[in-house]
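All protein chains of the complex are present and in place, except for one that has been dropped.
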Amino acid sequence: MHQFWLAVGFGLVTASVIAVAAVGLSLQFGITNYINFAYGDFMALGAYLTWELNAGAVHLNIWVAMIGGSLLVGVFAVIVNRVVLGPFARRFERVFYVLIVTFALSLIILSLINSIWGADVKRFNMSSETPLHIGPFLLTVDQLIVIGIGLALMVAIHLLLTVTRLGKSMRAMSDSTTLAMTSGIDTRLITTITWFLTGILAGLAGTVLGITSASITPSFGETFLFVIFAAVIVGGVGSVYGAILGAVMIGLVTEVSAVFINASYKLDTAFVVLILVLLFRPSGLFARVGRV
Amino acid sequence: MSAAAMTTPTTTAAVLSGHDLHKAFGGNHAVNGADLAISEGSITALIGPNGAGKSTVVNLFSGLLPPDSGQVRLVGADVTGWPSHRIARRGLIRTFQLSRELQGLTVLENLLVTPIDQLGESLVNIFLRPGAVRRQERANVERATEVLHDYGLYHVRGNWARQLSGGQKRLLELARAVMARPKVLLLDEPMAGVNPALVDQIGEHILRLKSDGITVLMIEHNLGVVERICDHVIVMSEGRTLATGRMSELRGNSEVVRAYLGGVLDARLDS
Partner (left out) sequence: MAPIVYYAFTLLFFFAAYSVLGWGLNLQFGEAGILNFAYIGFVAIGAYITGVTSSGPPPAGSGESYVLGASLPFPLGLLAGGVASCLLAVLVAFIAFRRLRSDYLAMVLISISLVMYDVINNYVPLFDGADGLNSVPMPLSGTFNLDANGFLIFFALLSVGIGAVMWLVMSRITRSPLGRTLRAIRDDPDVVSALGKNVFRYQLTAMLIGAFYAGIGGGLIVEFASSFNTSAWLPAETFIIFAALIIGGLGNNLGVMMGAFVVPVLFTQLPKFIPDIPGHPGLILNLEGAVIGLLLIVTMWFRPQGIIPERPRRPDRFLAAQAPPAPPGGIDADAAEGPPPAPAGATDAETTG
C-alpha cells in the first residue's frame, strides 16, 4: 500500500508534465485542425534553451531559465507557423501535406539540436534535495513545484478559455474557422497568439520533463510523444478538458504500473490504455457528443 | 398524416422505404420521425426548405450514417444500420451534393472503378488468372466508353477528373452511378450550380434512367424540373415528411404551401 501511494504521488507529477504538453497540443489542433508531429521536438528545444540559460552560456536559477526558454520556444513556434506551416495549410487542401511538413520540421529541429548541443546527456543545474513526507506521498520540493505549475496552468487555461475574449475567439475558431471569420474575429491574429501560447506550453513541458526525468537528450521529447498522444486520444482529440483528464489518467496509470511491472516499460502502459480506448470507445472517453 | 399523403398511389410496391426515421447531431434533430416510401420504377423528388433533413435522409438510406431509430427497407430486406458498401451491393447507388469525383483518377478510371467484385481486384487473380482479368477489364472499358459517349465525356476520358469543369463533374458523378447498374439511384441535388442548358440535359438523362427501369429519388430545389420529370414529390420540413403526392396536388395543399412553398411555388413555376 505504501508503494502504491508513493506511485500515485509520482503519477501526479507525471500527469502534470503530460497535462501541460497535451493541453498545448490540443489547443494547436483546435485552431489548425492538424496534428503537429514536431511537438515533441518543440519540447526538447525548450529543455535545451532552458539548459543554455541555466547551465550553459548563462547561469540563471532553473525556474527563471525555464520562463526564458519557454518564451523563446513561443517565439520560435510563431515563426515556424508564419514561415512554413501556415502557408502549407492554406495552399494544400489535403491534411497529409501539412502532417508531412510537421514531420520534416521534427527532423530539422532534432538535427539542429544534435548539431548545436551534441547527442550526450545534459543535466540542469539545480540543488538536489531530500524528499518530504506529505501525507502518504514522498516528493521533492521540485516535484511539488512541477505539480504546482501544472495546476496553475490548467486553471489559467480554463480562465483564458471561459473568461477572456481571446479564449472565446479561440473556442469559436476551433468550432469553425469560417464562422469565426464571418463573425469578425481576426483569425490570423488568434492563430499567431495560439502558436505563441502553445509554443510556451511545449517549452514548459519539455523543461519540466527534463526536471522530473533528471536528464535531457535530443530525442527525449520525441520518444515522450506517444504518451502525450495517448492522453490526447484517450481524452478525445480536440477537447482541452479531455486532454487534462486524459493526462491525469495516463500519468497515474504509468507510474502506478511501475509498482507491478519492470519500470522500463512503465510508459508503454500508456499505449495499452490507448489501444483499449481505441477498441472500445474510439472517439475517446471524454469526447463531447457530436464532436469527432 | 396529412390529406395529401392519403392520395399516394399504391399501385406499385415500395422498393425503398424509411419508417419513423430519427437522426440527431448533438441536440439538433435533423431527421425526426420521417416516413418515406419510394415506388418501383418512379422518379420521386424530395423537396423542402434548407435544414429540412433531406440530405440526412439520403445519408440514412445509403448507409453513410446509421439512423438513431427507425427502419430502412430496400428491395424487400431490412437494411437498417448496414454499412454503405453492403447497401450498395443490394442495388442502391447514390451521388453527393457536392460533386465528389475521384480526383486522382482519370475520367475513364472513375467509371472503371465502379463495377463491384472485379476479378482484377483480387491479388490472386492478378497473378494466376491474368487472361480472365484482362478480358473482364476490356468488357468494362467498352461499357465505360459507351457510357462516356452517352454523357458527352468521351473526349475528356484521359484527363484527371479534377481538371473537369463544374458541369462536367456533375455529368461524371451521374455517369459513374449509371456504370454501377443500380436498381435504385439517390441523387443529392444533381443539378445544383449548373447552367440551364445542362439542367435540361441532366433531366433527359434521368428520364432515360427511368425508362431503363431504374428507380430514382432526387433532392431538387428547381420546382420546374420537379414538375417536368418527377412522378411523385415528397415534402419534408423540420425532419418530418409533411406530404406526399403529385406536384399538382401539392400546390393545392395549404399545409405544404404554408410550411414551405408559400408564394414562392407559383412564382417559380411561372418563371
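Here the chain labels run A and B in written order, and each chain numbers its own residues starting at 1.
Assume a residue touches a chain if its C-beta (ideal position, glycine included) is under 8 Å from a C-beta of that chain, and two chains touch if they have at least 3 such contacts.
If you're wondering where the values come from, they're calculated on a predicted model, not measured in any experiment.
Using the touch definition up top, pick the residue from B:Val15, B:Ile47 or B:Leu108 that touches the left-out chain.
B:Leu108
Can you work out which residue in A:Asn125, A:Thr140, A:Thr187 or A:Ser219 touches the chain that's missing from view?
Candidates A:Asn125, A:Thr140, A:Thr187 or A:Ser219; residue touching the omitted chain: A:Ser219.
Check the options B:Gly158, B:Pro196 or B:Gly213 and report the residue that touches the missing chain.
If we include the chain that is not displayed, B:Gly158 is the one touching it.
Spell out, residue by residue, where the missing chain touches chain A.
Answer for chain A: residues 34-35, 37, 84, 87-88, 92, 95-97, 99-101, 103-108, 110-112, 114-115, 119, 219, 222-223, 225-226, 229-230, 232-233, 237, 262, 264-265, 267-268, 271, 274-275, 278-279, 282, 292 touch the chain left out.
Just checking the interface: what residues of chain B touch the absent partner chain?
62, 64, 83-86, 88-89, 93-94, 96, 100, 102-106, 108-109, 112-114, 116, 118-123, 126-127, 133, 137-138, 141-142, 144-145, 154-160, 163, 176, 180
In the analysis below, only the chains that are shown with their structure count from here on.
Using mean CA coordinates as chain centres, what's the gap between chain A and chain B in Å?
For chain A versus chain B, the centre distance works out to 47 Å.
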